[in-house]
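One chain of protein is taken out of this complex; the other chains stay put.
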Amino acid sequence: MTLSVDVEATFTARGADPFTTAAAFEVKRGETAVVLGPSGSGKSLLLETVAGFHSHDGSVALDGTDLTPKAPENRRFGFVFQNYMLFPNMTVAENVRYGDRYHETTGDAAELLAELGISDLADRYPSTLSGGEKQRVALARSLYVRPDVLLLDEPLSALDVPTQTRLRQDMLDVLDGVTAVYVTHDRTTARTLADRILVMNEGRIVQRGTPDAVFDRPTSQFVAQFTGSNCVPLDTDDLRSAVDGSGNAEYLAVRPENVRLDNGSGDVTARVERVVREDAVFRVTLAVSDHRIDAYTTDPPAPGSSVGVSFEESASTLL
Amino acid sequence: MTLSVDVEATFTARGADPFTTAAAFEVKRGETAVVLGPSGSGKSLLLETVAGFHSHDGSVALDGTDLTPKAPENRRFGFVFQNYMLFPNMTVAENVRYGDRYHETTGDAAELLAELGISDLADRYPSTLSGGEKQRVALARSLYVRPDVLLLDEPLSALDVPTQTRLRQDMLDVLDGVTAVYVTHDRTTARTLADRILVMNEGRIVQRGTPDAVFDRPTSQFVAQFTGSNCVPLDTDDLRSAVDGSGNAEYLAVRPENVRLDNGSGDVTARVERVVREDAVFRVTLAVSDHRIDAYTTDPPAPGSSVGVSFEESASTLL
Amino acid sequence: NEGVFGVTIAVLGSVLLLAVGLPLAMFVARQRPSLILERALDPDVHRMLYLSVYAPLLAALVSVIFGVPLALALSRGFPGRTLVASLVDLPLVVPHSAAGIIVLFGFGRGGAFPQLTVLGTVTGMVLAMVFVSAPYAVNSAREAFEAVDDRLEYASRIHGASRFETFRRVTGPLAVRGIVTGGVLAWARSVSEFGAVAIVAYSVRFFYPPAGREVTSQHAPVFIRKAYLTGGLDQSGAVTFLLLLVSTAVFLIIR
Partner (left out) sequence: NEGVFGVTIAVLGSVLLLAVGLPLAMFVARQRPSLILERALDPDVHRMLYLSVYAPLLAALVSVIFGVPLALALSRGFPGRTLVASLVDLPLVVPHSAAGIIVLFGFGRGGAFPQLTVLGTVTGMVLAMVFVSAPYAVNSAREAFEAVDDRLEYASRIHGASRFETFRRVTGPLAVRGIVTGGVLAWARSVSEFGAVAIVAYSVRFFYPPAGREVTSQHAPVFIRKAYLTGGLDQSGAVTFLLLLVSTAVFLIIR
């Protein structure tokens, strides 16, 4: 099942300006495409358009069959919502089996609940569940109908951090072998789950590629910043001469983990402004001229000291 | 200004069971105490009680002066809310200067806006601002009244990840020298900002100490899991004999960054189940007997391979 | 300052409470039980109560049966929706006796259906009641439909249910409280209506099962005014008291 999407849709929220989203992409059988973008970038609208909830120009096709004229119920998709959208008037088991009477072949509800670790919830009502439990039920409901394509709209973002981390891991098993489009604003989730990433901003796809390509080689300032790279203006001579031979670039994009610190030597000299412990490493904030550069290191220098900073050419990008 | 809190408050949400929160702690002048706990653990209720919004038993005192009988407006506190709570009928400047007529000494509104990088927003209305901008305005409004104590209720959690990261950094400057109680469910935020952490669960403080103490030496399974440690049941002989000489412990708590991987040797042997790229490092999920252990490494082994795993005694805790 | 504000609020609020509560209290206090009992046993009063429960029930049923589809359409939106919504709300601001005149122009002699007799009939009474009470049924159902998250309907459809199935299994069940409330409100409004009914159907001939034949009576609010004009305040007070017992029962159902 290859999903081909080439759509343009306009949406007007109550009392807001009309907003247009447009995208053309393909998702190959069994692959997970992650649409990564800030809130308001149109990624949810895009996903809902693919599902058939909004009228649009262009087409949505599966293995060459045009789905555009089909109503959502005839597209054989699954959809997982940010706020779960479980039917409050049905038990967990009834929610999961909701698509039963509309599909000839379905999954095994008990097995799905067991795989997602929620077998004991079958007779409960959604209002009695935690967020993580609700989202597992919503996943089971979508998988139950054996969808051709699974669409997921920020399924983790309403959850607290430990629950997010756990479900993100389990999501890898769920998405294994499933053709999926996954929308998120969280770059960690995108990097973990994606076979391909589509970075979206202001209703347009601004970069696409494998996770490593997008994270390590951003093609614009926006993508660099949104994926967590430093994006340093090359407006001082020492910085420019250190990294940019041609002299045409305006910015240096470099990921914090690719910034090398050493004592005294290096491309430029920086002052250590701040050292903050994150989970596995230290985030060091450096001042180079007037600019801030973040670096990850396991061996942090003392705040206030001077360090040499070098940017490996292979791990940094000129924009 | 030392804030002393020793309160017990009961709160009944519409249609829910009554919920009691109780805590006794001190925050020394200029220090930031972070209350860290999952949603529903009572940390917001605790903060609102300290602010004087709810009746309670016990007392809230500042430098020995009991504030308990005082109304919120007479406590000289600042409060920053998760959802900003800017006055929609006032401009940014009017919001910031809201406390003007009730305080003899105030900050300089223009200076505060400049420091928070939002000088150009002064004449805008809140509805036209982004989340990050709104929260900066809310911060300025609270700092403007020069509060004796600044209370912050999940100020970052409604923001998207890049905005969160940026504001978390700026928050360090804001909180420098300010006596503050900061409530969050995010352990990265807690570790970044806290002088002392109070871990809260089910309306009670379950552990307190410096960030390193709380993160590296959890005293309970709950704290271990919530702060991101592996918490491995010692129910197999090889695991137990490897780490627990006395034989009394039930769990081994060890942070993913303290799990050492090497080829062949080590305390126990594990299979590599999954390798996921996170920002600076790789998260490796290991299977040891029936248990999952996460490890952070910059040099990940191949999925499916066997590795030796060792737990340094100095960096792991027996529970 | 704090106390002053609280006291001011309490005092001002109490004035309105008195304007509503005092007459109710005085009304109850000044009733004579013997007179109430006498009226409670009067067959004329029974006929009036029968008519005053039965006709509003018909009106509420009509309002719900035809109002729920309209509410569903309004909640989803269609071209001209604002106009239709305004038309539905219009009876709320039409003076009550004007509503009666309007119904007579529409369905009375020279109106849309020449075969129809509305003057002094149950049909006319129900039409007048539907005119004034349908907005309650429509608006309550509409709010209930609008309170159902669009994405719950999306979730239903993407997993295979058609529009109708989605309504039957998700939207309908979730809105059923609002629909019932709307029906009860429409009923209560019909029971209350004096102006429109007094114009269209002051006295009504209808089949009264306990007597096994047609009888003539009035809708309760009309009956009360008649009792006041012919029997004075005490007589009408006793009937009002009986009717209030019924109203209070309605009221408890609504809450």
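Per-chain residue numbering starts at 1, and chain names A, B and C are given in the order in which the chains are listed.
FYI, contacts are C-beta pairs under 8 Å (C-beta built on N, C-alpha and C of every residue); 3 or more make two chains touch, one makes a residue touch a chain.
Here the structure is a predicted model, which means the values were calculated and not measured.
Shown chains touched by the hidden one, complex as a whole: B, C. The residue from A:A24, A:A71 or A:A110 that touches the chain not shown here is A:A71.
Contact with the chain not shown here comes from a single listed residue; of C:L51, C:V88, C:M125 or C:L174, that residue is C:V88. Although one chain is not displayed, its contacts with subunit C can still be listed: residues 1-2, 4-6, 8-13, 15-17, 19-27, 30, 62-63, 65-70, 72-73, 84, 86-98, 100-108, 110-112, 127, 130-131, 134, 138, 162-164, 167, 188, 191-195, 198-199, 220-222, 224-225, 228, 233, 236-237, 240, 243-244, 247-248, 250-251, 254-255. Subunit B residues in contact with the hidden partner, per the touch definition given at the top, are 48, 51-53, 71-73, 75, 77-79, 81, 83, 85-89, 98-99, 101-103, 138, 141-142, 145, 151.
Definition applied: only the chains that are shown with their structure count from here on.
Chain contacts here run in a simple line, from one end chain through to the other with no loop closing. Distance between chain centres (mean CA atoms), subunit B to subunit C: 55 Å.
In this assembly, the C-alpha centroid of subunit A lies 53 Å from the C-alpha centroid of subunit C. Shared contact sites, meaning residues of subunit C that touch two or more other chains, are absent.
The multi-chain contact residues of subunit B, meaning those touching 2 or more other chains, do not exist; every residue touches at most one other chain.
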